[in-house]
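Excluded from the complex is one protein chain; the other protein chains are retained at their positions.
Let's turn to chain A:
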Amino acid sequence: MEEPLLRIEGLRTHFFTSEGVLKAVDGVDLSVPAGTTVCLVGESGCGKSVTARSILQLVDKPGKIVDGSIRWNGKVDLARLHPAGEEIRRVRGGEIGMIFQEPMASLSPMYTVGAQLSQALRLHRDLTKQEARQESIALLRKVGIPNAEQRFDSYPFQLSGGMCQRVMIAIALCCDPALLIADEPTTALDVTTQARILDLMMDLRAQNDMAILFITHDLGVVAEIADEVAVMYLGKVVEHGTVDEIFSDPRHPYTRALLRSIPKLRGSGARQQLTAIRGMVPALRRVPDGCPFHTRCDHVIEGLCDTAPPPLRTYGGDGHLAYCHLDEVPAEPSAPVVARVAERASASEAEPLLRIEGLTKHYPSGGGLFRRPSGAVRAVDGVDLAIPAGRTLGLVGESGCGKTTLGRCVARLIDPTSGRILYRTAEGDEVDLVTVTGARLKEFRRQIRVIFQDPFSSLNPRMTLQQIVGEPLKTHGIAGGSELKDRVADMLVRVGLRPEYMQRYPHAFSGGQRQRINIARALITEPRLVIADEPVSALDVSVRAQMLNLLTDLQDELGLTYLFISHDLSVVEHISDRVTVMYLGKVAEDADTANLYRQPLHPYTEALLHAVPVPDPGLRRERHAYEIADDLPDPAAPPPGCRFHTRCTHVRDELCRTVVPELRAFGERRQAACHHAADLTLAGMASTAHDVEVSGLTAGRDA
């Protein structure tokens, strides 16, 4: 067999901390053949990033490569090189490029992107300043940045996240590396931007004939780009195979569990429970004996899996292998469809719990101590919507479209500029929340609660769980003393946390657990309306499934009404009865979930739908047709006419560019703001993902 570009054998990277040795990478074998894309998949804390960093000797102290070899080009053993030596520095950037998760944080805010790019060029190549500039502009153009000459002199904060990631890619590519290591490059980005970045990487791979080592926790992304896949769990590769093998014939129970937990677009509109993986990744300090996955596996064999390390099994001819005691893993039953779905869909429109009329929120921009504001950012610009009691309204759009602002206006965390927010109280009166102040507002704060997005910054690190979850009980004078304690304990059990955790501080919990705390805090006042602001965006895909199931269960149990905000249509489909799509502060489309997914009426909805990665390698190239340009226009100066026309693939005539489309009704309970909604035939989910089985077992590669 031909020597691969990169061959890792028995790599062990351990961290020597005061709590003991953490075996972050514990015997990884992996090879990347020239010109292929290898994906490294697993949940957070499985050692994917450390593996990638070990290749370039970028492991921070107290981490150290203790064993194994990293053979580069069949010659140099990178594991043996000194981390600050001449040789490894030539490889870094010169032969292996790397991009990271947070594009904004990876670029220095003090220099223009052009300066950073030409700096990288001149480090590795003998170029004059002028040549470096020319070369940089060419590179920026290559990674799809419009107006490259002007962008050369922009600072990172002037660019969007997607643009910054493109710049990062340009820097990584500047010396034509043979291998590009991408560490979760799209996790922090919107779905639409993610799709475009993935396409860019695939195109560049083909043009430059380079290999890519792509690290992600999202199997949907894997299906989009991978040639080979390595699934990692607790510092070890548990399964390895080609992308088709992994998706059509997964062998390891962990791979199967990961595959089943991805929320998929189904186009049916039915709410369905997701199959989540039980529990969470154990801490590295306490790696289970035997097979590391046995604590979460559905097919444990007592006395075997928990004692002996699993043997290596090979399937087929070329390199499909897995470490499992079971040779043939029995199929799992698929998740039950939520029982009330039929009733939900057929029930006639319930009384709306919340009606929003003409809501606007403008932020003044410019201005200073002695100057008047020069303009306004129209974050929310005349939005009408209604949420039926006991249902879930999904609010979808890219970042910057005003959905979070809208949610915060409803929760009265910020004051809207104008408009009405009519809330139906338990007695049946309608109250305009905008006009409510003081003690009455406090009462509504009890009934309308928010689940925040960021599981880390939304919990005060200085307070214990009891203080955090019990705070609303205290401020509203609902309970105190031992009653407060009982209530908090009860709530913690409901969201799946042990009540003994009450005295712990948030630093003791993982992201998923923190989000459960967040949910507990929101629900403890027995609210009627819950605004969930991207509650799962910051979580691993596997944990997302747990969280969505929990939210669904609690809704049924407590009769809650949700306003569910997300940028990801695949997540929204699993929980929403109705979906409203927002673009640049305005509603683009509003429909029942099933209708929206089957047959979108607005081109923006179509684009959002098709940006979601489909966890089926066979369908990967179809998406290209519906792609839209990267950047949201400046919300301070929205384009005239239809706001979406600058990115719309269906833009037709002067009408789109000059006249603002009104939100018009199309059939029953359905509205869209597009001039051509009636005569466009847009592709819904049914037309592409038609009848694709959930686990992807039947997927063929006929595209």
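Simple rule for what comes next: a contact is a pair of C-beta atoms (placed from the backbone, for glycine too) under 8 Å apart; a residue touches a chain by one contact, two chains touch by 3 or more; residues count from 1.
Going forward, contacts and distances are computed from a predicted model.
Chemist: Among "Energy-coupling factor transporter transmembrane protein EcfT", "3-methyl-2-oxobutanoate dehydrogenase subunit VorB", "Peptide/nickel transport system permease protein" or "2-oxoglutarate oxidoreductase", find the name that the UniProt record gives to the complex chain excluded from display.
Modeler: "Peptide/nickel transport system permease protein"
Chemist: If I consider the whole complex, including the chain that's not displayed, which of A:Glu3, A:Glu19 or A:Asp203 touches that chain?
Modeler: A:Glu19
Chemist: Of the residues A:Lys236, A:Arg487 or A:Arg521, I need the one that contacts the missing chain.
Modeler: Touching the chain that is not displayed is residue A:Arg521.
Chemist: Of A:Phe100, A:Phe214, A:Tyr423 or A:Phe452, which residue touches the hidden chain?
Modeler: Of these options, the touching residue for the absent chain is A:Phe452.
Chemist: One chain is left out of this view; which of A:Lys61, A:Lys75, A:Lys129 or A:His507 touches it in the full complex?
Modeler: Missing-chain contact among the listed residues: A:His507.
Chemist: Since one chain isn't shown, list which residues of chain A touch it in the complete complex.
Modeler: Chain A touches the chain not shown through residues 19-20, 283, 285-286, 369, 408, 411, 413, 442, 445-446, 449-450, 452-454, 457-464, 471-472, 475-476, 501, 503-505, 507-508, 521.
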